[in-house]
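Contents: one structure, followed by commentary.
Note that this complex is displayed minus one protein chain, with the remaining chains in position.
Showing chain A:
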Amino acid sequence: MQVPWNFRFGIVILGDSSVGKSSLLHRYTEGTFDESRQSPLGIDFKVSNMYFDPDVVIKLLLWDTAGQERFRSICKSYMRNSVGCILMFDVSQRQTFDRVRSWQQEVLDYVKPNPMFFVLVGHKCDLAVGRQVRKSEGDALAKKLNMLAYLEVSTKENINVKETFETLTRGIYNLFQQGKIPTRGDWQGLTVGATVQKESPVTKKSACCNCG
């Protein structure tokens, strides 16, 4: 059977409860904003394909983690099988920003010796009033914690949603091309599938998105 993707990345979305993890994922995969969405029990996931260059297909396995604090232990096993992490905070809730550093540390300790690459997302940037974290603070923290980028995102207004996933995927892909990410048989974070077919744009068609 032909493998329709060239690479598969596991991506996990983390952050304090109600910073908007599920709604970001929902906006990205379904294209809509749904305020009344069910928060996942333990863990939920979506699948999405991303096309590069234009003949590289990357399948993204997107793990959405539970909102409620006590489900966190369940989510840990899914961190292990991820190579990328979208770490989110709410720009209108200072304490969610303050927890970013410990979130990252927790994740890195947990996935050792496998690597994990982060983008930092300051969510709900559409809020005109009530902002408690400045953009410059987000930028500085992402730099300090060695993250790939800091993005200010609004799921509601559809600002920087696609860019978040693309920045992370592109970043990981580039690092992999530079040989900075080893693959291992027992690690599902980054899996190599079909060899990249340089002259076959047909791959793109045969591997259309299958989420839902």
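Quick note on the criterion: a residue touches a chain if its C-beta (ideal position, glycine included) is under 8 Å from a C-beta of that chain, and two chains touch if they have at least 3 such contacts; residues count from 1.
We adopt the following convention: contacts and distances are computed from a predicted model.
Name of the non-displayed chain as stated in its UniProt record, restricted to "9429_t:CDS:1", "Defective in cullin neddylation protein", "Cytochrome c oxidase subunit" or "TBC1 domain family member 14-like isoform X2": "TBC1 domain family member 14-like isoform X2".
Which of A:Thr32, A:Ser77 or A:Asn174 touches the hidden chain is settled by the complete complex: it is A:Ser77. With the whole complex as reference, residues 17-18, 36-39, 41-45, 47, 59, 61, 66-71, 73-74, 77, 80-81, 186, 188, 210 of chain A touch the missing chain.
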